[in-house]
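All protein chains but one are shown in place.
Should a chain be cited, it is by its letter among A, B and C, assigned in written order, with residues numbered from 1 in that chain.
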């Protein structure tokens, strides 16, 4: 059964400098509150993985927490660039960042392989792409039946997965609904899992026998953080703040306004 | 959009002698009515695949429809042997049958690979098992990262998948709930799919955004067959007739009583 | 009714879609085109977004690939691994859309870096789903505004493979899908030559000249012998598109669609 902790304690107990951490949520249920707490606690040298780094990784990178990023699409969805990611890659500010770049298909398969206890994933991909020569973690195997070459990537097995979910029950079972992304995969692929939830309820009220549920024995730590996915969203709880995603473009474009914004809204903010 | 046909026409239009057919449903939602119609139409030389052949394949085998069986567990669940399968294997009655035997993990992975358009599946399996030497479709590949040997089996891609489901809407979208088994995988792995359903409704009433649904453009043919999974069951509609499963042991043990039962309950029965 | 070249591009892209298509939709121009098709001549079209939403019918355009709208109005929503395994790689998609920072004459696309990969001048967002969309959809359509900077003789980096170096390069690396059979720009429509696979202009949008197309293209452009002119947008197409964009802008609190 997972431990239920306040967010500050949960992050302090779960995240150490130098760890490999995956904070997932495909557009939906992005664990912003947990990410902000990592920034407040000043963690350093993290290797972060995430299919779509989104604003939360832009913030972590801009605040100097990140040594390496494993990703497949690093933009502000529908808006443009992640300026802090670009500044780190193009100018090494506030520190140089190492990139390991994949396609979505590769990362989705690699999380799947991680959850499935496999050392690698095979798939039909990367045909003719220059990513092949630039990422030594893209290799090929031959199908022993058809002779066809198949792309292979190592399974993703983070030290820690952090996801946000709609709700947990008192035993620590967690329900995720809507765009479920790679949430289940990353939790099962990781050595430990920290889940922030909108609320804790007596009964999960899963609508279907086939609902996406993380049984309590797959979760290490739960923190109750209403609104913990804002400005992304929690299906059934609150919507995505698309205006903020658009506004982030100008907030983050230059270093000083970015730092001022972080100072005011994250560093100076009380933890949830 | 799928064609809606009566069962007799649906089977006549879908199943030809010599085809490779997968009738799936893991204990739940086994397409008995469709199987009986195949027997009535006298199909021959079928290659059948199914993780758990169950009574319906025992009947098809005993009636001489089957040339080859690809399977992973061939018993009457909780009861004992499938006597018609045994008679075909041990004595070639009513005709010899070729077996391709796998483990559940292998077949589940092979359907997954079929649905995913891969030529093969890799998994950690068959360690030290004598199945390896006896089935040429069990091979090994080496992980290009860890060097670990991984079992490989060819993807399963039947000519036709037949499954039973709870309901369809008028557009032909299909809802499956409860023990979903490999139903989605086999439909997506197959060249064509015949789905029998308990009912056709105006609105699928899927309880969750993440419910298991086969979109209409993945289904070739739909036949409305209330009770079409009996004596297995349809979650939310009717239960499993465990007493019949137990009774099958004595019905099927000898050839003559088996034939008499089939004559009375299948050959002589009006199609649903 | 007057219209912009951006509107012409979205409308031209919408028109090539049919009721039977199953589309893997990207954000931006493809999302406009697909939803315009759905709201006009192809109400039965199936739209899939890589976030896992299948058969979605959004009332307004999503800002992101996973807006709430996409899930609440979808037939069903699957996990992202399932989306890439069963639906994309499984060969269930008839049309995929691609775009990027650079396109070359063999329809290879760069959405990774400007300059060298190791020390990029501009770090672009990257490929996301594109490398496998380019491989597994029965065919892909490229929708991109045309300029000398974006339509280049040779892309700096091949993120998504089109026809490689032309000819049978695609087949030689094991691809069985048709590839980028159509490029729709704000000026014209291009298709690959059946043999060389070099893009050639098959239709000019109304009022656009060959010289204008060449001026916006970084290679010596070929024009098809049977070059035609795109039908101008109808009033109905423009009204539906503008309504969609207006609803979207209002909902997102900005003109970001």
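In the analysis below, contacts are C-beta pairs under 8 Å (C-beta built on N, C-alpha and C of every residue); 3 or more make two chains touch, one makes a residue touch a chain.
These numbers were taken from a predicted model, which means no experiment stands behind them.
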Report task. Name every displayed chain that the left-out chain is in contact with. Result -> A, B
Query raised in the report: Which of B:20, B:72 or B:173 touches the chain that is not shown?
Result: B:72
Report summary line: Per the whole complex, from B:7, B:21 or B:85 the residue touching the absent chain is B:85
Query raised in the report: Looking at the whole complex, which of B:62, B:181, B:209 or B:228 touches the chain that is not displayed?
Result: B:181
**Report entry** Residue of A:15, A:55 or A:115 touching the missing chain in the full complex
**Finding:** A:115
Query raised in the report: Since one chain has been left out of the picture, which residues of subunit B touch it in the full complex?
Result: 26-28, 51-52, 71-75, 77-79, 81-82, 85-86, 89-90, 101, 103-105, 108-109, 111-112, 123-131, 134, 148-149, 178-182, 184-185, 212, 233, 235, 239-240, 242-243, 245-246
Query raised in the report: For subunit A, which residues touch the unseen chain?
Result: 112, 115-118, 173, 184-185, 188, 206, 209-213, 215, 217-218
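Just so it is clear, only the chains that are shown with their structure count from here on.
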Query raised in the report: Drawing the touching chains as a network, do you get a line, a ring, a star, a complete graph or other?
Result: complete
Report summary line: Rounded to the nearest Å, the gap between Cα centres of subunit A and subunit C is 28
Query raised in the report: Between subunit A and subunit B, what is the separation of their C-alpha centroids in Å?
Result: 39
Report summary line: In subunit A, the residues touching two or more other chains are 123-124, 148, 178, 180, 212, 235
Query - Multi-chain contact residues (two or more partners), subunit C - result: 71-72, 77-78, 85, 89, 136
